[in-house]
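With one protein chain held back, the other chains of the complex are shown just where they sit.
Chain nomenclature is as follows: A and B, assigned in order of appearance, with residue numbering initiated at 1 for each chain independently.
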Amino acid sequence: MSSQWILKEEIDEILDCYDQANLKIATIGSHSALQISKGARDENFKSLAICSEAVSWFYEQFDFIDEVISVRNYKDILKKRFQEELIQDNCILIPHGSFVEYVGAEAILTKLKVPCFGNRITLEWESDREKEMSWFEEARIKVPKVFKKPEEIDRLAIVKFFGAKGGKGYFLVRNKDEFYEMKKFIKKANSYLIQEYVIGTRFYPHYFYSKILDRLELLGMDIRYESNVDALGRIPPRISRSLELRESYSITGNIPVVARESLLPKILEIGYNLLNASRKLFSFGIIGPFCIEMICTEHLELVCFEISSRIVAGTNFYMDGSPYSSLYFDEPMSCGRRICREINLALSSGRLKEVIF
Amino acid sequence: MSSQWILKEEIDEILDCYDQANLKIATIGSHSALQISKGARDENFKSLAICSEAVSWFYEQFDFIDEVISVRNYKDILKKRFQEELIQDNCILIPHGSFVEYVGAEAILTKLKVPCFGNRITLEWESDREKEMSWFEEARIKVPKVFKKPEEIDRLAIVKFFGAKGGKGYFLVRNKDEFYEMKKFIKKANSYLIQEYVIGTRFYPHYFYSKILDRLELLGMDIRYESNVDALGRIPPRISRSLELRESYSITGNIPVVARESLLPKILEIGYNLLNASRKLFSFGIIGPFCIEMICTEHLELVCFEISSRIVAGTNFYMDGSPYSSLYFDEPMSCGRRICREINLALSSGRLKEVIF
Partner (left out) sequence: MSSQWILKEEIDEILDCYDQANLKIATIGSHSALQISKGARDENFKSLAICSEAVSWFYEQFDFIDEVISVRNYKDILKKRFQEELIQDNCILIPHGSFVEYVGAEAILTKLKVPCFGNRITLEWESDREKEMSWFEEARIKVPKVFKKPEEIDRLAIVKFFGAKGGKGYFLVRNKDEFYEMKKFIKKANSYLIQEYVIGTRFYPHYFYSKILDRLELLGMDIRYESNVDALGRIPPRISRSLELRESYSITGNIPVVARESLLPKILEIGYNLLNASRKLFSFGIIGPFCIEMICTEHLELVCFEISSRIVAGTNFYMDGSPYSSLYFDEPMSCGRRICREINLALSSGRLKEVIF
């Protein structure tokens, strides 16, 4: 039962009942909700933030958020009555990283009947590591070597435990002995991925595929700021020489960056390849914002290791536009606003259903 | 005698004689003077930069600075005649980090009769490490463990010598032996603080408490760029393995950053806690800009280690507004301009004395 997906037709029918002159942009108060809500206002939509009781006060401060609803549990969104109210209110949900984490990709696919911006099927593909790998393969995008078992490890590798969230429970090893040594520290250590650790600079490009304009835009780029790995380099050699300290990769923020211009065509090409592969692998393909986490080696080769097929938090620096967004738009264009702009473009060309699922 | 503080009433009386239609925003030419002066112009005030002879030419270049005065010594500001001229000119001084360092917190509290933006009493509290600690305690803000003597050190710790300015004379140790070993290199090594060294990402949020609007704003955020610690990580392992090199923490610049959105309510809450504690501990509490230097651990816990209760230099990246300032204002709003805007808000509501001391 739970595996029965909501059909596109069901959402279309709900959308048919919407008052298109009074759409409301709704999301969960976290992750990138500020820019989404501000983008809604800038694009003349009403905005709604669904918040845990602990943070409602925070979102209520901002003028551009028209309404804040408090919930005890984010899964309350799935309740029939809650969904009906959102639908009654002509809400379009914008799924972001925390939204997917709190509500769950499967619940979104099987239980959430409120229309969402983009293609919800992508959430299935980004959250399943094997599907993600086959997506990269279909797109012929270079990825780090995968070691099927600890015994195969023949170089610096990163071990990622599936239960681990946001970079916790990741660690580096160079051989099977180090693997088993580190594994002791992980509680739920049944399922993991062992990947070659590619050394290089990190880029998180923010793509936006506009279905309406049929073009792939590069809206920005960031570097994740992770605790504690981004603090390790500041410990002087004198100390680190003998310091016992386990690395962790908790995402705590984002630092803005630009790539050298000669890398931009490659970065955009990788985006197009992923987009085209998505259309082969599942219905409708990617619609709207996505990110491909990548490493740039010393040979200027780009190696990709993760897909986020929705708005990423690294866009938060560009609340007021980015160096790249200014290449496409003469006004400040955050990724959140770009989503709302796409809804506007779809509305004015009578193609709303093409960007909503 | 020198400990006799200037009374708020004295400043109020001086302010009564001011021509409120012709206020001039004045500060020392350093630290964040550019954004303060530009902010003054943007908010329709005249601006004055008091500069050492060596840098007057630099500030004279900029159109938005109406007047540059050269001084041999920044303490000249304290001279009776100089103060009278500033008062004659309807000047409001904006104290910043270098201002406080050059003129001295005590001199500002006891000798400087020129009206200042904000609450000058905070300068006493930010510059005295024991007062700062009791402020954190009153606010129930998590701080690193303090070791009362070298013999207590049981983990990685940072030693801060009180004479040390801007991060020089700080170093890391793991036990009393390392402490005494490193102490040899410090000249005036009588007085120091030994604090647990918390490993994590660093955030320097720029708060602004608006007395007039009664709200705490988050105007921006930065990471300090310190020499030489921020250069250590680039030295290859092959070399650093045997490199003898002492760490230092001289602040040389600032890198922009955003925190993950789920941390923002916590960051703002910490700010409110500090604000509320300030009102309990001393008259008037914090007014205007302040910063709480903090570390984010791998468990997403925020540990705070310093207060700056005036504009910080990390705001300099946001000369033209920040991702966060755009949440409150539809125009470019630097922290310097925000100060001037507050003066304007106070003026137009007849509440100038509430933001000046």
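Here, contacts are C-beta pairs under 8 Å (C-beta built on N, C-alpha and C of every residue); 3 or more make two chains touch, one makes a residue touch a chain.
Just so it is clear, the structure is predicted and the values come from calculations on it, not from any experiment.
A.B. asks: In the full complex, which of A:127, A:240, A:278 or A:334 touches the chain missing from this view?
C.D. replies: Answering carefully, the residue with contact to the hidden chain is A:240.
A.B. asks: So which bits of subunit A touch the chain we can't see?
C.D. replies: 156, 172, 174, 199-203, 215, 221, 223, 229-230, 232-235, 240-241, 243-247, 255-265, 268, 295-300, 321, 323-324, 326-328
A.B. asks: Residues on subunit B that touch the omitted chain in the whole complex?
C.D. replies: 30-34, 38, 54-55, 57-58, 61-62, 64, 98, 168, 225-228, 230-241, 243, 245, 248, 250-256, 313, 316-320, 332
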